[in-house]
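Removed from the display is one protein chain of the complex; every other protein chain stays in position.
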Amino acid sequence: MADPMKIRAQMAGDKATVRVLMAHEMETGQRKDSAGKAIPAWYIQTVSAKHNDKPVMSAQWGPAVAKNPFLQFNLKGAKAGDKVSITWVDNKGDTRTDEAVVS
Amino acid sequence: MKTRREMLQHGAAVATLLMGAGLLPATARAQATGYKAAAFETKSMAELMKALGAGAPTESKDVTITGPDIAENGAVVPLGAATTLAGVKSLLILVEKNPSIMTSMFELTDAVEAAVNTRVKMGQSSNVYAVAMMNDGRVLYAQKEVKVTLGGCGG
Partner (left out) sequence: MKAWKAASLLGALAIAGAVGAQSKSTADGIAEYRKMLEDGNPAELFEAKGENLWKTQRGPKNASLEQCDLGKGPGVVKGAWVELPRYFADTKRVQDLESRLLTCMETLQGLNAAEIAKTPFGRGEQANMEALAAYVSAASNGMRMNLPQAHRDEQVMYELGKRAFFFRGGPMDFSCASCHGESGKRVRLQDLPDLTKNPGDGIGFAAWPAYRVSSGELWSMQRRLNDCYRQQRFPYPGYASDVTVALGVYMGVNAKGAQSIAPAIKR
């Protein structure tokens, strides 16, 4: 199971700024190891965000997203105490879901 | 009884057939459901729009691309895509000179602002784009140049 994400959701006016750090190699598949063999591609392909269990955003990523990806977006109509959950799925079928409370 | 050569040729023929029928992934990579793999293989804005079944993009002052003018290292370049317009279906972040032009695509609902920030890998100095695909079919974009350097004693 992959390492947990770091999610911070903070109120700013009437919206919540959500910042996510994900632990993932995001290997492009183009790098070669010391023996000259290509290191297999391994990267997050889909990301989805929920606000109090309601889907609010989904994303599709390619391997060009940086290693240990960072994502930031603003949630409308949020208030302190609300739940934000983020899920990612990678090209190997591995997945991770983490939650945070809006502060 | 088939010879080994015949078996191998047969196997290769079957594989080619399957690939043609789209039953094998285009590359060796597995894919999450609904993943627009073809879009992630395109090299230009025109190819990308075709893969997404979208119309020709036009530059717009209502779309913004934010990012540094110069990146100390191409491994991590912070980029943001945003628009003040209503009715956005999705926001895309593109790096022109990358092996494939699209880095990410964000499908929005009314519950989030049309503004996303992430970090991408850039192989070299290049133009980068924020593209807003609208519900009414319009495709609008903004662009800027990001210079990529290699710092310090090299790596």
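Going in written order, the chains are labelled A and B, and every chain counts its residues from 1.
FYI, a contact is a pair of C-beta atoms (placed from the backbone, for glycine too) under 8 Å apart; a residue touches a chain by one contact, two chains touch by 3 or more.
Remember, predicted model here, so these are calculated numbers, not experimental data.
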item	value
Chains in view touching the one left out	A, B
Full-complex contact with the absent chain, from B:78, B:99 or B:123	B:78
Residue numbers in chain B that touch the chain omitted from display	67-73, 75-76, 78, 119, 147, 149-153, 155
For chain A, residues in touch with the removed chain	3-4, 6, 19, 21, 23, 25, 66-68, 70, 72
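Convention: only the chains that are shown with their structure count from here on.
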item	value
Chain B contact footprint on chain A (complex, rising order)	15, 26, 28-30, 40-41, 45-46, 49, 51, 54-62, 64-67, 69-77, 89-93
Residue numbers on chain B that touch chain A, as the complex places them	27-32, 34-36, 39-40, 75-78, 80, 95, 98-100, 102-113, 115-121
